[in-house]
Every structure is written in structure tokens, then in C-alpha cells.
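Quick one: structure below, then a few questions.
What you see is the complex with one protein chain gone and the rest in place.
On to chain A.
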Amino acid sequence: MDPAGTPLGKMLLEEITPVVMVLRTPSVEEACVKNGLSFVEMLSPFCNFSNIDVPLRTSSDQPYRLHKFKLRLFYESDVRQPNIEVAKERLKQVITKAGEKENLELISDPPQVSNLLDSSKSELLPSWFEYLNKELIRTASFSEHETFDHPVGCLLVVSSKDEQPINRFIDHFNTNKLPSLLNDGAMDPKILKHYLLVHDNHDGSSEKASKILSEMKSTFGTNECHLLCINSSQDAKMEHQDDPWASYKYDGSPVQRLGCCLDVDDISALKDLMHEFSSKHVIPYMEQKVRILNQQVSATRRGFRNQIKNLWWRKGKDDPNEMPSGSMYTFSSIESQIRVLGDHAFMLHDYELALANYRLISTDYKLDKAWKRYAGVQEMMALAYFLLDQSRKEAEYCMENAFNTYLKLGSSGQQNATRCGLWWIEMLKTRDQYKEAASVYFRICSEELLHSAVMLEQASYCYLFSKPPMLYKYGFHLVLSGDRYRKTDQIKHAIRTYRSALSVYRETTWSYIRDHVHFHIGQWYALLGFHDVAVRHMLQVLACSHQSKATQELFLRDFLQIFQGAGKTFEVPGLQLPVIDISSLKVVFEDQRTYASSLAASVRESLWRSLEEDLIPSLPGARTNWLDVQTKLMPKRLRESNVCVAGEAIKVVVEFKNPLQVPIPISNVSLICELSRSEEEISDTNASTSELANDEDHQRVVSSDSGSVILSEFDFSLGGGEKKLVELTVTPKLEGTLKLVGVRWKFSGCVGFYTFESILLVKKIARGKRKAKAKQSPLNDLKFVVIKPVPKLEGHIRSFPEKAYAGHIQPLILELKNQSNCSIKNLKMKISHPRFLSIGNKEVPHVDFRACLEKQSDNKQGGTRANLKKASQGVFLFPEDVAIKGDKPLLWPLWLRAAVPENFLLYIIIYYEMEDASSVMKYRTLRLHYNLQVLPSLDVSFKISPCPSRLQEFLVRMDVVNKASSQSFQVSQLSTVGDNWGISRLQPIDGIIPSQSLTVGQAFSFFFMLKSRRLSSVDAATHVPDLSPDVDNDVILCPGSVKEPLVNATHSPLANFHDSERLQHGIHNQKDDNTVDFVLISRPLKSDTNSEEDSDQPQLFSHHACYCRTASTSPISWTMIGPRTKYHNFSSSFCEINLKMTIHNSSDAIASISISTADSAGQSDALPSQGGWKPVVKEIKAASPKAAGIIAGNSPESLSSLKPVASPVSSFIWSGSSSSNFQLGPRSSTDIPMQICVFSPGTYDLSSYVLNWNLRQDDGGCDQLEAKESNPEETRKLSGTCSGYPYFLTVLQSV
């Protein structure tokens, strides 16, 4: 690679070239101004030679030819260090001007990253960078420590118009006019001088000029004098094809054509002049100077001796001049001379010589601690290395050294550092070390913001160009740069940088970065008045939930400001305030299914379906079975899409969430809907085309359809971080196809809208609950076929309680309304939990609540129940004559009984059919759903044990625990259900419960006598004479409630609930004589807190206990009847006692029973000590062969334990002829006579018998068997053995 061909090489060949100082008189300028140019400007284009082709010799006499050459011309006044402030100002102007050019591009979108990488460097890099860099480098020119800016020659120019031109030439060299460099000795004042006489042809012929020229030649020497004739074109209309001055005039629009007075001859004269001046004067002069200096330097500094001497001498110089200003090195000092030598050699492209000298001097400067000069030399060394294309490392090392040294100097080295840095960067760029170049740019940045802004921007481009491209760095540095531009009010530049950064950060998930970029760019656009773009950017940052509250407020405030500045409403598709949670989207619509409340609508569809099964003839929507033939109830179109009814609202529940901590007001929230009338449009192709692509279309949708649909609008405010579920409704008024498109809302004048489709298309997951047909695409869920109005039943239960204590019975009223004029028929109702809710009787209004419950004298049992037309599965059919129409509601009584303590969900479905057969919908259902929290109240349990002494009498223990949290109860009544059982108190009424009520947590036990009434009815006259007449179904438990009428447990509500309870508990509804159902009626104490609700209304609680078993498991029960005490004179004979056993068969089958009173003989044999009795036994056996035998004592164990005292043990034997086997009919009793013989006084336990029973199944037994099989827990045996009850008989010796 040719170093000279690189950008840096070119730059160096232009910048590090000999300087010629121009001294001219004002009249010279006057002549030139006619061309719109200054004298220097006029000459400049001709000072640049691409191939001057001057033969030269190096110091070592090597010939070479100089090709590229350039002279830099400066007026004497410009040969000085530029004022920094002025330079800065100029730079600022350049930047500002460049910024203004950007105007048009700003609004366009930033390019994509991929495009960015593809496009070439020159496209991306703003063109003014190069110019600006040049300007920056020039700010460091004409410094004292570098000699390449020191004038090599001097061009003295005098016009032919001037008087006494010769004197004017001499005046030029008046010292007061000359630059300080020459005067203060920093450079050699003896420089090449060239004398030029300018003649303006407008002023007449050149005769006078040639006269002056000859005069000049005689004075200054022939070679040094020239005549230049300009302005030969009289009419000033010269046009130049390739304007040579164009590139030299940067600023100012050329009002005047440049060089208009110069004709072709003039231009060639200019060319010749400069060529001659360069090749004949400047270059030979420099060559000569290089030669002389080289010799001097060689003499004093080259060679081993000189070096040692120099080192020694330098070391001795202990007090180096701290002043880096350079006054210690005058032009005559050897150091300066070496530097001049180096620079001259450099300018003459003899880089090796230059490098050698630079190297030589750099150590000197370093030792002298002349840092600025040292840095300058290092810089030049690096450049020389670069141009020689030698050791890159060296070049870089020198550059870095120079740069760092300049930086160390502080502000005085700043310009130089910048220049050095720029060169360094160029060097790195040439070698494709963009990353390093970027870091150098970064280091150039000074405190001055504008400067560093430009540098950072350039750095960012370096990152972009580096391989591989470092996009993140690119973005970051652009942002840094933009930030600085903003601080210096270069907003356009700032926007430009941020815009470019956006292409990197567009899709970033780094939230703070995104917010920062969008927020600032939005702000700046607003400053410039591009409100549209500003709003667009601000929208991006609005939903910044991660930011602090203060930042959020700031964002919001700025957004609103910009928004107001824009002065119009926007339709913003992606407004993030508030955020809509699409997963919360729920569409509730009513086809044939209608809902009484939103609560009901939220219940799972499958639950309703299962309830509806019995209710609905054939449900077209419910494909319970694939074999189901689709009925022709609805046309296909309707079946496949969601159906809604015109005039009925579709509810859409959407969750709005405020992502900010700042409250935001939202207004005019409504749905965007589309109602198309024509049927053809409904085809699916339409749905696929996105109609929201452009805003106009969107507007149409909203505005045009406003007549045919009614949209609800909401205003609300969302607090910080708040979520709100908003229920929006749309009511189509006409038939057609309705499509829910999205939601729109207003956020302080900014209309945001949100389309469901866009999201749904992405998330095809099942979302809402109310998806009627899962196999359809989600899009179709938002499409509805609107059919013409059909009647709709509305209903609710009046004042449904939220809480109730378990057992509480309350009357309720179901209110049904039909707003339309069409009538409906075939009302049916189904209740999910008949245990909790029972349907009352229309004829018995609830006003007479008490009467309904009280026991009346004319107790028509079951009469009310007959009125309820109970269909199968608990479906209730309303009477045919029930018509609901217009305003008159239908009221229907219901009974609520909180059965068990739990949180209980009640579902009610009311089915009805349309009277109008032509309507599309044949039937509809109304779904009601209620929630009831049931609190625990009394806990009742029963324990029944048979009375040992009485047949079919039982002792009932009722344990009542009050488990309520705060309520006391008064237990008022216990009833048995059915006719089979009667119950009576065991205690006097006052003594049952002392406190009359059960307070919280209190437990209490009651005891009752339970009697089987059937037994008494069958043979009451003969066998159970002691059955008291007060045995009744009901027992009053509380003395206070005696005044209150008894509650009829067999009447409508209670009986219904009881049936449900039985269904709940028991498995079969069959009557079982061995079970008894109890109903406990209790009342809350009036003094308690809840009495304020309805104190006049008696509150009633009922607790049901079903299938309480009478304790025995066998169907056979018996009792022994006989004397308990007997006096007998044993001295005369043994005692014979007659007993009677009454056996009852409570089963429905015939029982064969055998009683065996004897024990096995073997047991007797095993006890030989008892042998004394054996003969007697045998004797008795002989006497009564059917008698079983004898046993002594209670049991063999006790007998053996009594063995030592065996003799006094009193004993008895069963005697008498007892029929041991007999049949007993179902539900019948019989008496068996029995007899024992006692031989000595004592107390005897007559339990030593065994009853074997066997149920025959021939008649009516089979169903019992079935029942048994179906209820395995009910272990009713078909046969069994029972041992006898203890029956104690005391026989005393009569005196």
C-alpha cells in the first residue's frame, strides 16, 4: 500500500507543505477583488502540483524526483497562531451550518441495522466531518515549536498602480508588519524573497508595468522579479469550465462569478508564475537549506564523539528552561536547526532524513523536558514512519507518546493533541483499526461539549465500520454524542445522532435505554415542532413501569405537553396507557343461554350443560355425542358462529392496567365494532383482510356504525399500578354480522385503540371461558350473527341472603320478567341443590309464612305436595297457565334451607320456549347463580338404644352442640317423621334445659322415649296397654315455646327438605321400620343481634336426622315378661315360675324362630363336680325331652370360678314345654310361654337361652334381598342368632 495514497498520506501532502508568506499592497487586492477573489485565493489553485517533476538530490547525493508538491500561501497577517476563540466560533458555525442541511432527513425513519451495515462508508459519514477535521487541524498551525508551518519564502506583491513601487517593496519588510514568528527569533528572518508586480489590464496597457519591472530587476536582481498581468477580460464575462476556485471557496454563495475577469491567458500566466516560483525558487532554496543544515548537524551532532559530548553537555545543563514557549531555542540553536532540517526534508519527501533528524532531536528535547517540542517531534516521527510504511508499532508508539505528552500539557496542548489525535486516527483507520481509532476519538474529547460531541459521533462511526461491527458501541457513542449536541443547542445534530442510535436500539429490551432514547428524541422533535414524530416517540416510553415515580411523572407530563403542542387528536394504535390484558378478555353473549347476572355468566359452561341436560330437548350446541344428529332447529350458519340477539347487549370484560405509579384518567372507553348488514359479507375471506391497516378505514368503522349499535362508554381513573376490570357492552340494533374489533379509549385527548385481532392472531391459545365452539379460530369468537329480537326472560331471587346459619329456613321469592311482548311457554326450572332450595307453592303466599309451617288441625298431609308437578330428575314444571309478559313479573315462592355448613353455590336454570314458532331460537334458558355462605349452627346427633324391658320402645339420646360463632339457639321442638314412631319426653318440660337456650359452644343432651306406633296400632288393645296417649310425633322441648304453635314437620317446605335430606343421606327411599327420622326445630334467641332484620318474621331452623337406626340389627326382637320377685317355700318343693316371651318380627318376611334354652351337655360333662346335678338333668330331660338341659350360674367361666363354693350356688333349670320352633309372620308378634324351676332361693339371670331366627324369602323377601345387595353397609342378615337379654329374677324363701 502506498502510504501517500491513503487519506492520511494525502492529508499530509496537503498540510505539511512549505508556507509562503504573501505581502501585498491594498491596490493588489483591489485588482483581485474584481474577480471575487483575494490575491491568495486567486493564486491558491495553482500552488497545487500533482506532478511538478523537479529533480532533487538527497543529502547523501541520491537523486530523486519530486512529483506531488504544494505551496501554501498566507498573508503575513495570517502567519500566526490562530485565536482559539475565533477558531472555536468558526467550528461552531461549520457545525451549525451542517446541522441545518439535515432538515429534511430528520423526519424519515432511521435505517435498519442491516441496511446500515450494507451501505458504504461515504454514504454514512456526514461529509462535513472531513472539512471540520481539517479546520480542527488548522487551529494548531503556526505554532512555534513546529517549523513546517514557518514560511519558507516570501512573496512581495506590489501593484503597478502603486506609486513608487520599489519603495513599496522595501516597505513590505518593515518589521512591524511582519509576523511575530520572524520578529521574536523563533525562525530565521533571512528567507527566500520573491518580488511580484501585479498589473491590472483594466488600468491601461502594461507599458508602465514593464518599466517598473525593469526598475525592479535592477534593484532586486533579475531572477527574483516577476510581472503578473491579470484582468485581461474586459467585459468580465469569462466562464471557466472547471472552476479552479470552487474547492477553495467554502463559504458564501458566489454572487459574483469567480475569476470572471481572468481570461485564458491570465490563468496560464498564473499557472506559469506559480510553477516557476515553486520549481525554480522554493524547491531549490529548500534543497539548498537542507544541504547546509545537514552539514552543520553532521558536524556538530553526528558521530560518536558528538553524541557523547552532547550527552555530557546536556547532563551538565541542570537547569533546563521550564518555559516550553521555546525562547530557549532560537532559530540559530542547533536544536531548532535540526528541527528545521527535519521538517524541510519531510516537506521535500525525504522522509528518512527527516526521521533521522527527528530521532536525533527528540532525545534532546526529552532530556531538556521541552515537552511540547518533544511531542511535536514524536508526532512527526510517527508520520514519517507512516509515510515510509515502516514499523507500524513504532509509528503507533510515537503517536501515542506524542498524544499523551500533549495531553499532559493541559490546555496549551489541547489543539495539538486534537490534531495529533486526528492524525493518529487516520493512521489507524488506514490500517482498519477502527476500534482503536474510536477509542482515540473518545480520548480527544475535551471538556468542550461541541467538540467532544463531534468526536464522539465520529467514534461511533468507527465502531460501526469496525470488523465485526460493534453496534452496541455505535449506539452508545451516538447517544453520548447526541447528549452533548443537545447541551450545545445543536438540536438537529442531536436528533440525527439519536435517530441513528434508534436503528440499534429499536427492538431492544433494555428498558432504560429504550426509554432514554425515545424520550429525548421525542422531546427534541417537539422543540423543533415536529409534533407528530415527537408523539410517536413519546408513546414508546409511556408505559415505563420500571421507572421511578418521578420519571414516570416527567414522561407523562412531557407527553401531554407535546400532545397539546400537536394540537390535534391522534389515533394511536399502540397506546400503552393503560395496558390491556388480553388474557383477561371475556366475552359474554347470550344466545339461547341467558344469564341473570354476571356471576352466573362466569360459571363454567360444562356445569350449566350438565344441569341443562334434562331440561333441553336437544341442544344443538352441545355435541355430547358424535352420533347426535344435528337438529334442524337452527340454520347451519347460526350454528357455526356465535349467535346474539338484536337489542341484547354483548358484554366484553377487559382488564385495564395502569403500568405507572401515577394515576391516569381514562375516558370514553368503548368497543370498536363492525356491524355488516349484508349476509354475503360474512364469508370468512373478509375476516382475514385486516381492516385496521389504515386509520381512515378505522374511522369509518367507528363512525358509520354508530347508528346501528349502541356502545357503552366508560370514564374512570386508574390509580398507580391499579388494575380495573371494565365491562363494556355493545348492543346491536339490527340483524347482520357483528364483529368486535377492539377497544378504544381516550387518554387526555389521545385516542388509543387496541385491536383484539392482532393479539389473537398471535396467541392462538384458548383464552376466554366463553368460547362456544373451541374448534373455531379465535377470530370467530369475536364475530356474532345477530338475529332478530326474541323474548328474553329476566329473573332474580329477591333479597337472596349471603349468609345463613345451617338449618335456617327462609322464604324467598323468585321474580321472573319478560320485557318483550312475545309470550313464552313451557317454563321449566331446575335447581342444582334441591336440598337447599325448594320450590314453594304458588297458592300459598309467603305472607303467611307462619301458617305455612304451623301444624294445623286439619292436617292434610301431602296435599300441597301434590300440587307440585314433579317431573323426573328434579325438574319443576311451572303450571301451564303461567304467562310472563310485559311489565308484570311472575313471582314464585321458594324456600331456602341452609342444609349444611359450607360455602354453597346454587345454580338455577329456567327453561322456556318461544310462543312464536317462526323465531330462529326455539327456546332459551335463563341461568341464575347464587352464592351462599352457610355458617354452622346446631349440631345434632342421635343415639338410640332399645329399652331392655319394653318391646319396641327405645331410649333416644339427642346431643345438641351449638357450633355457631355468635348465635344462641332455643331448641323448641323435636319431631319424628312418619306415622311409625311416637316420641315422648322422659323429663318434665321445665327441667329439660335449665337456661332455655343453647349458648355458643354449649352442648346438651336430651333423652326421649321412642315408641313404635305401629306395634301399638296392630295390637295395642291386647299387648301394650301402657302406651300413653301423649305419644305423639312432636315433642315440645322448651317451656317458652309451648305458647307457640307446633311446627308441622310433615308440611310442605319442611317435608320437601326432609325428603331431600333423606335423598342425601339415605340411598333408597324405602321405608324401613327400624329407622327413624327426626326433625329438630330450633329458633334463634330473639335477643341476639340478627333480630333487627325481620323481627316480626319468625326465624326457624330445622335439623334433620335421617335413618337413625334403632339399635338392634336383627329384625327379631323380644321381651321376657314375668315376675321379678317371687316368694317360695323351698322346704316343701322346688319352685316353678312361669314366664312369657313376646317375640316380634319387624321384618317384612316370615321368620322361623327357634329358641334353645339348654346348653350343651358336653359342657356339663366337662364339669364333673357338678355331677350332682346330672341325674336331675337327666331326669328332667326325661321328663321333658324337649327341654334343653340345665345350666348353673351365669356362664361357664363364672361357674368355674365359683367352683370351690359350688355347692351353695343357686341354680335353675328351664322346664316346661316350650315350643322351640315356630313361624312368625311379617310384622307380627307372638307369645311363647316359658317355665323355669328354681331349687333354692337366690337371684337368677335368665339370659341363658339362644334365639335362632331365619327369614324366609319366599314372599316379599326378594326385594329386601335386593335392597340388601344394593346397600352393603346395611348388613341385614337373613338369619341370625341372638343370645338372651339379662333378666334377673329373685326368688326368696317364704317364711
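Heads up, the rule we're going with is that a residue touches a chain if its C-beta (ideal position, glycine included) is under 8 Å from a C-beta of that chain, and two chains touch if they have at least 3 such contacts; residues count from 1.
In this section, contacts and distances are computed from a predicted model.
**Q** Can you match the unshown chain of the complex to its UniProt protein name from these: "UPKL2 protein", "Importin N-terminal domain-containing protein", "Trafficking protein particle complex subunit 2" or "Phospholipid-transporting ATPase"?
**A** "Trafficking protein particle complex subunit 2"
**Q** Would you mind spotting which of A:Ala87, A:Leu192 or A:Val479 touches the chain that isn't drawn?
**A** Residue touching the chain left out of view: A:Val479.
**Q** Would you mind spotting which of A:Tyr64, A:Tyr512, A:Tyr1127 or A:Phe1288 touches the chain that isn't drawn?
**A** A:Tyr512
**Q** For chain A, enumerate the residues touching the unshown chain of the complex.
**A** Touching the chain left out of view, chain A contributes residues 463, 468, 470-473, 475-477, 479, 508-513, 515-516.
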